[in-house]
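Shown below is the structure under consideration.
Removed: one protein chain of the complex. Kept in place: all other protein chains.
So, chain A:
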């Protein structure tokens, strides 16, 4: 909309492309476009309905990243190049979790917007989701698969925190439509910056094998109190104990106590052994890869 975000961005002098999903706001934005002489462009579309999973023709405001980048006039750059586009937005409260999952899958696969390089996201998200993204190993109930995947995949910076109290509400009872949170503090709206790491694909990790990493982390942290050695054994690994010793991970460690880097090292080690091709793991990854795409 022609709101505070658009205004601030325009005032700072950058070129702005606005994605507007509400037909009601379009005419005003279009007249703004005409009056601003090329600094501003508006497209009818919804960023939160980007690249739908279903196949077939898409109907606006659903958009395809290909079309979007084409009309923005932005070409793909290599992963290690600088950030080609910065995206600003406010995540709808109900879709936060869902969007964060879809975006992180896309990062690891270099698909969707990340096909065009390391796109920087500047999002307003709730404090509780921010806490999850930045949770540290060992923090039970906070540290999740999403934490590991985002921390390995992107640099996460907190730019600003705004108390919920600063916002007006149109609810009758005067409250805010914020999902209640018991385990985590949720008093602020946080502006965070998510920049994909330059070196994400310099080691063993490749866009082609990263789904195995995602699968491994999800399986491990589905039950955070399970022991990592049990997981390795159930993947019919020939010698899980030896592997853990080599990586200097205690044998009785719970999966919640492993650092993101530990998972990365585990993945490196397993990638070089035969586990991923010989055991059932292979089939399962394939299956789960389907589920996310």
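One rule holds for everything that comes next: contacts are C-beta pairs under 8 Å (C-beta built on N, C-alpha and C of every residue); 3 or more make two chains touch, one makes a residue touch a chain; residues count from 1.
Just so we're on the same page, contacts and distances are computed from a predicted model.
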Identity of the absent chain, which is to be given by its UniProt protein name, from "BPL/LPL catalytic domain-containing protein", "Glucose-6-phosphate 1-dehydrogenase", "DNA-directed RNA polymerase" or "Geranylgeranyl diphosphate reductase, chloroplastic": "DNA-directed RNA polymerase"
Hidden partner chain, touching residue among A:21, A:151 or A:219: A:219
Residue among A:98, A:157 or A:272 that touches the chain left out of view: A:98
Positions on chain A contacted by the hidden chain, ascending: 55, 97-98, 101, 109, 207-212, 218-219, 222-223, 233-234, 236, 238, 277-278, 280, 282-291, 293
